[in-house]
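One structure is given below, encoded as structure tokens.
Subset of chains shown; positions unchanged.
Letters A, B, C and D name the chains as they come in the text, with residue numbers starting at 1 for each one.
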Amino acid sequence: MKATRTVQKILSYYESDNPGVKGNLCRMLMQGRLGGTGKMIILPVDQGFEHGPARSFAPNPPAYDPHYHYQLALDAGLNAYAAPLGMIEAGADTFAGQIPTILKMNSSNSLVPKVAGFDQAITASVDDALRLGCTAIGFTVYPGSAHGLDMFEEISSLREEAAAKGLPTVIWSYPRGEDISKDGETAIDVGAYAAQIAALLGAHIIKIKLSTDHLEQGEAKKVYEKQEIAISSLADRVRHCMQAAFNGRRIVVFSGGAAKGENAVYDEARAIRDGGGNGSIIGRNTFQRSREDALTLLSTLIDIYKGRG
Amino acid sequence: MKATRTVQKILSYYESDNPGVKGNLCRMLMQGRLGGTGKMIILPVDQGFEHGPARSFAPNPPAYDPHYHYQLALDAGLNAYAAPLGMIEAGADTFAGQIPTILKMNSSNSLVPKVAGFDQAITASVDDALRLGCTAIGFTVYPGSAHGLDMFEEISSLREEAAAKGLPTVIWSYPRGEDISKDGETAIDVGAYAAQIAALLGAHIIKIKLSTDHLEQGEAKKVYEKQEIAISSLADRVRHCMQAAFNGRRIVVFSGGAAKGENAVYDEARAIRDGGGNGSIIGRNTFQRSREDALTLLSTLIDIYKGRG
Amino acid sequence: MKATRTVQKILSYYESDNPGVKGNLCRMLMQGRLGGTGKMIILPVDQGFEHGPARSFAPNPPAYDPHYHYQLALDAGLNAYAAPLGMIEAGADTFAGQIPTILKMNSSNSLVPKVAGFDQAITASVDDALRLGCTAIGFTVYPGSAHGLDMFEEISSLREEAAAKGLPTVIWSYPRGEDISKDGETAIDVGAYAAQIAALLGAHIIKIKLSTDHLEQGEAKKVYEKQEIAISSLADRVRHCMQAAFNGRRIVVFSGGAAKGENAVYDEARAIRDGGGNGSIIGRNTFQRSREDALTLLSTLIDIYKGRG
Amino acid sequence: MKATRTVQKILSYYESDNPGVKGNLCRMLMQGRLGGTGKMIILPVDQGFEHGPARSFAPNPPAYDPHYHYQLALDAGLNAYAAPLGMIEAGADTFAGQIPTILKMNSSNSLVPKVAGFDQAITASVDDALRLGCTAIGFTVYPGSAHGLDMFEEISSLREEAAAKGLPTVIWSYPRGEDISKDGETAIDVGAYAAQIAALLGAHIIKIKLSTDHLEQGEAKKVYEKQEIAISSLADRVRHCMQAAFNGRRIVVFSGGAAKGENAVYDEARAIRDGGGNGSIIGRNTFQRSREDALTLLSTLIDIYKGRG
């Protein structure tokens, strides 16, 4: 499939990457109903690991089956499907070549005791991703955790290996740590910082949370106020995070978190679009709805990113 | 031996695995008196490591001899025998090719001081398993332990190596940790979570404990109640754990724990069978009985799994 | 370009290095408007990692774009540009061969919690530096940190690999730690010690902070007083640090820290020059000014180092 | 030398081992005055490391010289000599091929501070053992230490390498740890457990201490009492430990500890013999006596093991 000019422009920002990495980025950008627009919607299903199976799938029991999610991402015309090793293994052959997959390489879980701090376990390898025909690897970092620097070293090493083998890297950059307040985890200064760190670590695609207008760090707060950085609307904050992502030279997708009403989901997508973000990574708001409702919601989201909603 | 349709169906769920792994899964599923039924009984003998030799074998002293267990598994028509390195070494030549063996690659012991937390030592390698003619590797994880994430990394790495070399992985997923209550270790929400984690880690066979109807985690409890998940009978709970094992796409065997009366053992097997579980992993309830009593008990269990008890 | 006698003299001090390392040192020493003088100005842009994007770039928003800094270093006639992986990746192809680059291989950030101590994460490899056409690697050590010895081991290993592959090593030697006072971080005894440690670790170029006349360590203080070491002027202190850098056998560049008035920057450069230092590494004082102001400031600095200011 | 039937029987228990390992076991079993009887006496000299040189050798100063011990083991007709790297290095050429040597691969010392817990340092490699012509490797584990699981991992890895290279492994299994009482270190339940762990780790020869009739662990105590396990005499306890060593399928030698009167040493040997143990590992009770006294004592011990004392 011939890449559109928009996609070619985006690919040109990855100027030091090899054709293998660019080719896989192109595959994701050209896939599905948003293919060619430079916008993306990714379906991530790692909540079974993070929160447990019942909290994730009981609201819509067919979702216990790994094939369900492959099929949903495919039928909804999404750009890619991201999941941990076991989930990918269970469907990679059936859906081979039909939908780009992102192997989520580390995960945490809600059973981890407090004393262990904020960390994740690496549960797959880059060679697993190649063997399973994946299009990219995914990795979570917790800037602000006492384990944060170690996580940076882990992804730096995996990123190098993946890129050498032609696979782009998606970094989930989720601030969380001993000295960060609950509000701080979604503060705009911290969110922009998370985007910057992911970009500096060499992420090809950055996944961050949508931010509030809270400012967490004292030194940063002074600068935001002195420089009068616009952060009052959600679109403003998306725009600021795109600045932090090398002034838009890196693809950024935003996650919305827990399940919520449809209109809230649509409003967030409009803000992402208006702020210049590249799209959404949306899990619980899709697979915890019935398949029909999820397909409807995703169709509307796609329309919004196409500028029609 | 030609695989039955039931076994072929099960093997089809392991769609991304190579013929080496599938072949060894098939060997275990086609072995013994349950061969071809899709049900399994595995004899595990790692209690000498976990609890010490006298607590394990003094009730039936012939069991001090490693050959005893090979012979028992073989004569009872079980599917496989699992043990740590030393036990396997001591009989692998005598019983070569007669009974599938699972090399238990990590173990703990009751001498470990409290300050060390909940962990196990890796005491064998994948190449040991190949050298000894084993059919699979086995590994314990403790979700909930401060060492839990490290254990996940260990088995992820060993699983990758083993699968590349044609060996399936059996994961003993035993929740245990600083923030989990004693009741929580066998709570149904935690047990289903343990099954899910093992599946996500890429286990080919999952070993979990039978659960009670206790609910340990607050966030999970809300969902179980709101979604009215059926957990009142033991069979219900087995059924729920099978959901958590990719809706039955992964083999799950259940362990019963300390020695108990025969009828209790039989009732558990019926619940496993009725809930759609794949079978039992049963140690102390066999080798702590006399050989004759153990053979009788196992014969009855096999009948139950065949639907005749 | 034929190396000047001054540069050849400096290169002769690196007597045990291979032609690859000497060639890259030569490239940096012969680059830009200070080329051939033995003096250097390096533009470092790792503040986005260390302090966050807004604190670094909001005062001059075009600086959010990684290309901005390449262009600035090139247009100002500087010797080299230093930055973390993501920043280098984003411009390495566009500016290939035009300006020597130093891949900053480790970084910290202001989100790191107190409990983690003073440390940095390694976020790139020597092979990344080669792949991206870099002229040197850069690395920060924190003498005085509980992680300090580990950081020394990290850079020792990276330095060995880099030198074998023809890349010189630039060490940012920044005392910081559990038992060092805030004043001590810039004390002259500690600063000279930092230079000595970097030289002993095998740094080809040493980056230290300008010192005050504070003396931090009791045993050292006695010696400074007994031996009447001259430390009263900034030039004296630069001279003393050059002694600590193998009596001038190693290149030392000095950093000035936070943004300040132009005259302060010029005075510091004069002291560096008069004390026999090799030059400046200057970040926030350039890119937080407008491009025109920065070019003017850098032009003046270059004149100073050429003895014309 | 043709192996006796007794030795062939013992070798047959090591059914999964390669000819290299069996050949070296055979060399030790066929060496010296006990050659062919299935009994062994090993001279261990690591006390200089564990307790310091003066406490070890001052009572008999010629023992400061490493050659002394080689000569003593050879002249007394013992089966093997075990020592750390430096001791082996200092005589390996002079005594090459004359007396089997066991390279003790880890050691502790009495200067280790309390805060470091119970651990040893690995001070040699398997390749050192090959290079020095050793017949086996030796390794201490401390079951019950917070470092115990790590030590198990160390020896598991070294054992695998050694066995692949034809060298048997001797494990010194010495319970010691944060939650074990002083009496517990020599308790019979703990001693039998130590033998079991060593066997499970794949030890070819197990070295444990002689036990008292103390029972340390509550759960174990119940079983000893309920099953009426015979532990009242020293021979009973040796017999029980042999059960724990795979019912006698593994060679077990017993150490007696600090220097004591000759008759006490003889009584212990009789108990080891009568309980079915394989022999003694005896250091301080030999080299802290004069050479003549040591040769007399060892001669008597050998007679006892031959059933003549």
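Brief remarks follow.
Assume a contact is a pair of C-beta atoms (placed from the backbone, for glycine too) under 8 Å apart; a residue touches a chain by one contact, two chains touch by 3 or more.
All of these numbers come straight from a predicted model, not from anything done at the bench.
Here 4 copies sit in place, and the number of copies making up the whole complex of this structure is 5.
In this section, only the chains that are shown with their structure count from here on.
Drop subunit A from the picture and the touching chains left over make up B, D | C.
Here the chain-to-chain distance from subunit A to subunit D, counted in touching steps, is 2. Counting every residue number used by either copy at the subunit A-subunit B contact, under half are found in both chains. In whole angstrom, the spacing between the mean C-alpha positions of subunit C and subunit D is 58.
With touch defined as above, subunit D holds no residue shared between interfaces to two or more other chains. Because contacts link the chains only in sequence, without closing, their graph is best described as a line.
Taken together, the chains touch in the following pairs: A-B, A-C, B-D.
Chain contact summary for the complex, subunit B toward subunit D: residues 48-49, 51-55, 57-59, 61, 64-66, 84-94, 107-116, 119-125, 127-128, 131-132. For subunit B in complex with subunit A, the touching residues are 13-17, 143-146, 148-150, 152-153, 156-157, 160, 175, 177-180, 189-190, 192-193, 195-197, 199-203, 217, 219-220, 223-224, 227, 229, 240, 243-244, 246-247, 249.
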